[in-house]
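Every protein chain except one is present and positioned as in the full complex.
This part shows chain A:
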């Protein structure tokens, strides 16, 4: 039981971070970022290159991941999403762009890093063992703590900094924010960069445990969509709740249902559909996002 709870917290913390980036981008731009999983994989590969290949300290490599993805996100918003949103007659057109970007990232990752599974040396050795009731490697605990710290930092940033206030205003009402003197174009770019940066950060954190490979992008995007749906699209607290709920469901499902074969995800999907039939806007979302 303790083991399941610990696994749930560990999975939940990292899922929540992935969902946060996706929900931030959605709240600001009304863009469903299909390429989010690929951004996460890219972040993993950047950390792999700097930490695993070049031997930089882990924290610096993590920082490199964040900066790379933030710059990439800013450029993508400035030169791709903003013009398309301006020109297109239907805002769904951005989905094609996002899907195209997902393919593009896959292609770039394939060309630059290849299709092999990549891992890096452990950052901390040893295993925490509490009487065989709870077994957890130290590096997982460290990553989990780092993830929770980043989430707290992110929330504080959104709550108390000037940028965070502007971003929240933008998410609430674009026109009103503009009338109040928020530079909408600039803060959209910052928001997108921040969302991409979060994806890069999780990618960098998780490469130390699960490694990274090309095929992880798509499934990660789908999981992120599910978390956002559970919590409600475009709501930060919802993304965190969704991530933690999905993490716990997965941990419990894998422990309890393992003898019935691989039906955990089938059950999660089905219960999600029933849940959404009853509460279409998710736990904390506004109706119709």
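Here are a few things to note about the model shown:
The definition used in the following text is that contacts are C-beta pairs under 8 Å (C-beta built on N, C-alpha and C of every residue); 3 or more make two chains touch, one makes a residue touch a chain; residues count from 1.
Heads up, the rule we're going with is that contacts and distances are computed from a predicted model.
Per its UniProt record, the hidden chain corresponds to "Amino acid/amide ABC transporter membrane protein 2 (HAAT family)" from the list "Peptide/nickel transport system ATP-binding protein", "Aldehyde dehydrogenase", "Amino acid/amide ABC transporter membrane protein 2 (HAAT family)" or "Deoxyribose-phosphate aldolase". For the options A:120, A:206 or A:228, the residue in contact with the chain missing from this view is A:228. Checked against the full complex, the one of A:6, A:28, A:66 or A:101 touching the unshown chain is A:101. Against the chain not shown here, chain A presents residues 26, 30, 32, 34, 80, 83-84, 87-90, 92-93, 95-97, 99-101, 103-104, 106-108, 110-111, 218, 222, 225-226, 228-229, 233, 261-263, 265-266, 269-270, 272-274, 276-277, 280-282, 288-289.
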